[in-house]
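Shown here: the complex without one of its protein chains, the others still in place.
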Amino acid sequence: MSAIVESPQVQVRRNRMGMWLFFVSEAFLFGGLLIARFFLWGDTRPDLPQVVPLGITAVLLTSSFFMNRAEVAIANDDRKTFQRGLLITAFLGFIFFLGVLIFEWGWTIEDGAFVLGNHIHPTSGVYGAVLYGMTGMHALHVLSGIVIIMIIWNLGRKGKFSAEDHWGVEATAIYWHYIDLIWIFFYPALYLIGTAVPAGGH
Amino acid sequence: MRFFKTGLVKGILVGLLWWLIGFMLVEVIRVAMGLPAAWDPNVPAGPVAGQNALQWIVAGGLAAYEPAMVVAGIFFVIGFMLGVGTMSDWLKWVRGIDTPMHHGPKEGDPGWFRYFGADYSHKVIGLQYGVTAVILLMFAGTLALIFRVELANPELQLSLFGANPEVQGTLNWFNTLVSAHGMIMIGSILLGVGAMSNYLVPLMIGANDMAFPRLNSFAFWINVPGALLLVTAIFIGGWNTGWTGYPPLSAQAPIGVQYFFIGVFFIGMSSILGSLNIIVTTLTMRARGMTMFRMPIFVWAAFSTALIQLTATQLIGLSFLMVLIQRILGLGFFNPGFPDITVIASSQLWEGGGNPILFQHLFWFYSHPAVYVFILPGLGIISELLPVFSRKPLFGYKWIALSSMAIALVGFLVWAHHMFVSGMNTYLRVPFMLSTLLVAVPTGVKFFSWLGTLWGGRIDLKTPMLFTLGAISVFLIGGLTGPPLGTVTTDLQLHDTYYVVGHFHATMFGGFVFPFFAALYYWFPKFSGRQYNERLGVIHFALMTPAFWVMSLGQMLAGTRGMRRRVADYDPAWGIDGVQLAVSIAAFIIAFSVLLMVINLLWSSRRAPRAVANPWRSRGLEWQIPSPVPELSYATAPVVVGEPYDYGLPGSTYVQLAPAMTGGD
Amino acid sequence: MEKRSYGKHFIIVAVIILITAVITIVGLGRVRWMAAPATTQAHSVDALLGIELVAIGFLFALVMVFMLYSVVAFRRRNGEETDGDHFEGNTKLEITWTVLPLITVLILAVLGARGLAQATGAQADEVAVRVTAFSWGFTFGYPELGIDATPVLYLPVDQPIVLDMNSVDTDVIHDFWVPEFRVKQDLVPGVPTQLRITPNKIGSYKVLCDELCGTGHTNMQARVEVVSSSDFDAWVAEQQPSTDPAEMAKLGEELVASQGCAACHNVTGDPGGIGPTWKGLFGHEVELADGTTATADEAYIHESIVDPLAQVVTGYQPIMPASYGDVLTDQQIDYIVEYIKTLH
Partner (left out) sequence: METPFLVFILMPLVIGGALLVGLFLLARIMPGTGKASKADAAAVQPVPSRGPEYVKLRARRAAAYRLGLVVFGGLVVLSVVEFFLASVGSTALMFIMIVFKAALVMYFFMHVASVWRTEEAH
């Protein structure tokens, strides 16, 4: 019936190690997707518009900056900046998410039905498969990140976390940066590396 | 009935509810989008004339429901995890409620109650893992017995589940049984590995629990819906792809393959989370004075295993996920010709180009190291038990410890030896042959060190020791039959034959099953407080070991003569009828002996005499505390002052259980 | 505790190991492991396996004898409570049994690489044969001889052959293995593969599919006939398109047997099959799943083979593989139609 009490520092150290081991594990998941990209595309890539991906990349990078700002704020007892930073991060993350779904994947509404724009389709051979597979897997992580940030925001609103005790914030922050890190690898692999292959007949 | 209030039952009920929600969600969205729902009369959803429901399912009738079935399967797992209660602390934390760590059964619940629900004690979780592993082992073994009956004679005999033996239905069932036997056995082995790691590692390093007890509970319970989905897959059409699930075959297989994918995905998730826990525990929670090279050798094995599981497992999840979404969304990762499963028929952009060989690379990048996940803990058990029963130090402790790490690392570089004839780039064959053969070097170090440990000891042939020696002999067969498969030249003949089956079963029995049974007998007094029946244990060994030799060698002989893997029939002209019959009989003997063990342990846990605290006179940390282990394993922090295996050195001690020490870490 | 001397034990163990190793190696050598080889490539496979069996026999004897001897000689006597001798290891020994296996392994790798080169290397004056696999059977083509697709693989003896292999694009992975030929290779959709053989023994063999390919995997095989070169030339001459209806029907019947049509379509008129019966099919009206009817003439049967899902007969599942159009030539489909015509 007795509880095992560890000092919070010890537990945070273990948590941090566990979190990073989780990142190492996830790296193999995303690494596998990158391998699939280079296996199937080689040194080519589909010829896609460049502006939208650059824009959403900028959004994600900015969100990462605000996440960092929020974490620094709570570590320095600045609750207002902390709460505001989390909200901005979640908002920018959501913009990124929608950007991938709507602009990048090219869904539009025409005559009351959802159709793909004049754009690459999920079923467009390996180009569609890898593009939608990689962005989709990343978007799934973004979505989970947004949910976690909102949870942390809600807890912060209730007065949780302080400069001494904010492991939850730190974990959320490094998870969000990790999502950014994945995109740092995915974005060039999908849009910059390789020779652009123009679309076939449509 | 209190049983119906357990987490397990609640999990299944809530899981089924969520299954229904997931199914309806997809159908409602389909209807809202103006698409025909699954029950629409225009969708060919029901059995046609002359078919019963099972025949309809076997013929792929459920395919119309596929997206709904997939989403429902995933929802089932989520619902199960919510219902079983293992996430309740996290959900409370999300709502801002403090959740102090609580150990021990809830007030007013009987002692057995906690074993059927979420409990955070690693000792409970270890036993949960172990019991689930044995149940799955017996289930998958039964499947093997069914198809061994078919294989005992040439020609097709069995008429399974109403399928007409005249037509292809029987063959589909046969393939499903073979696939299910393979994958459920693998799940069982993973759970068995989890049982040993979870129960033993904290005890052996002098910690009171794992680093993340809640995560530990989560990692166990997610296996249960995973295993349930795997079993369900057999009955919703099955899957005729083998446990490897190679596309394009798995992209065209019956719908059971989807539940197979989902089940494996979640069992893999359990591997990842569990191994993460083991690594952090091993690195940060050792008792004072226990340096890395003073850890019990099993902890080294569990640690190397966890490193493989943590990283490689993602790849099998990914590869199965890719086939899963290829099936329901038409993402053509593995389809070169792009058959007509596309949802958007008008798409003519960038057609085709998929490559089935990519799947094999991703798949084997996990599934080869997975073999070391299965055997390394077993080899650790062998190294752990030999000194105790020989009354001698472990010969070459550091070499054995580092050879585990070496096997783990080299294991990452050998995956393509499963693909020598797969059509991958031919120049890759030679480097992968070399790296494959290199695995023999650290494995050999282990063998010779075991012999050195035995030499000049006082060998006590108790049941655990018998199984340890049996494990060495069986693993020797498995190891020695490896090089003919590792060298490409001979692999051209032996690849995908029954020779591979024989080799694989020898490594699995020698590397996992025998050591696992040894561990069950050895630590039985520790977790039950009672002594098993020695005579039944010896009979179990005497039946199982010769039967296994016959089975494994018979399989190899059949394979070299021309018997292929995963076939229901063979050519009588090869002269392997007698061999096949012998293999089938041996399989039944093995099954009977395992049943004997289960009966022995079940009976002994209730009726057998109480065991003394340290019946094996072991120096291990876990034997210095009472049996069964109290709720708080180490009320006083143990201090390690010596080497773990100094048997025969007068006056040496391994560990001091100091009176009332404070601190830790 | 006094240190014991192990000299006597070591000598006894060494002698037993030698005896056991000889017995094991001789025993393993006497087992008839594989069917008699029938290609020149088989030689390198068999030779390497022979070497490996010797190594296996020796190592098996070494470890087993050492272990069993220890168990017998160093067993705990009744009532004995003492511990064994205290020695923790021996670095020189450990290094020895690390380095020796390493050298063995390197030698094995070199032998393996050489054997691989012999078993798969290109040969002079090769004849190309095209192998196409589908669910669930093989067809073989001889592009240099103008033979399109035949269900039986005829090979002239002592002639180097290169097999250009492929699985139908929309199909699954198959494998080409003749146990007597000793070499195998997967046939992958979209990824062409090659295999080289030089058959050197006249006889009849079987190609087996050795990669799980679904329901029909067990029965997926084809006949291989290795014949003398004069017999081969005679066979080639036979393979000219036939126009006599009786002969066409006979060829059609052979095709039906080799392509596994009979698994779903019976010719007895029994209504319980997976697909419609063929007895009395030709010339009659059939009721289709969409409610219309069609007359089973030549064009209808041709379409039903090439594109089976276009006109499904009511009461049957649309499960016939669509790959027959790729596997069968038009000529061969005509043979089958001619055969169905004879089934009144």
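To keep things simple, chains are lettered A, B and C as they appear, and every chain counts its residues starting from 1.
Basically, contacts are C-beta pairs under 8 Å (C-beta built on N, C-alpha and C of every residue); 3 or more make two chains touch, one makes a residue touch a chain.
None of these values were measured; they are calculated from a predicted model.
A.B. asks: Can you work out which residue in B:67, B:206 or B:444 touches the chain that's missing from view?
C.D. replies: Of the listed residues, the one touching the omitted chain is B:67.
A.B. asks: May I ask which residue of A:25, A:57 or A:89 touches the chain that does not appear here?
C.D. replies: A:57
A.B. asks: May I ask which residue of A:73, A:92, A:130 or A:169 touches the chain that does not appear here?
C.D. replies: A:73
A.B. asks: If the hidden chain were put back, which residues of chain A would touch it?
C.D. replies: Contact residues on chain A toward the absent chain are 9, 12-13, 16-17, 20, 43, 50, 54, 57-58, 61-62, 64-65, 67-69, 72-73, 75-79, 97, 101, 105, 107, 113-116, 121-123, 132, 136, 139-140, 143, 146-147, 150-151, 154, 157-160, 162-164, 170, 173-174, 177-178, 180-181, 184-185, 188, 191-195.
Keep in mind that, in the parts below, only the chains that are shown with their structure count from here on.
A.B. asks: Between chain A and chain C, what is the gap in Å from one C-alpha centre to the other?
C.D. replies: 47
A.B. asks: Based only on mean CA positions, could you tell me how far chain B sits from chain C in angstrom?
C.D. replies: Centre separation, chain B to chain C: 30 Å.
A.B. asks: Could you say which residues in chain B touch two or more other chains, in rising order?
C.D. replies: If we look for residues of chain B contacting two or more partner chains, we find 338, 352, 354-355.
A.B. asks: Show me the residue ranges of chain B that touch chain A in the complex, using the header's touch definition.
C.D. replies: Answer in residue numbers: 94, 96, 100-104, 208-209, 211-212, 215, 272, 276-277, 279-280, 283-285, 310-315, 317-319, 322, 325-326, 329-333, 338, 342-344, 347-355, 358, 361-362, 365, 631-632, 635, 664-665.
A.B. asks: Over in the complex, which chain B residues touch chain C? Could you list them?
C.D. replies: 44, 48-50, 59-60, 167-168, 171-172, 174-175, 240-242, 244, 246, 248-249, 252-253, 335-340, 352, 354-357, 390-399, 421-423, 426, 429-430, 433-434, 437-438, 440-441, 444-445, 447-452, 454-461, 469, 472-473, 476-477, 480-481, 483-484, 486-490, 492-493, 495-497, 557, 560-562, 564-569, 571, 574, 643, 645-650
A.B. asks: List the residues on chain C that touch chain B in their complex, please.
C.D. replies: Touch list, chain C to chain B: 1, 4, 6, 31, 33-35, 44-45, 48-49, 52, 55-56, 59-60, 63-64, 66-67, 70-71, 74-76, 80, 82-90, 93-94, 97-98, 101-102, 105-106, 108-109, 111-113, 115-116, 118-120, 168-173, 175, 177, 179, 182-191, 193, 206, 208-219, 263-264, 272, 274, 315-319, 322.
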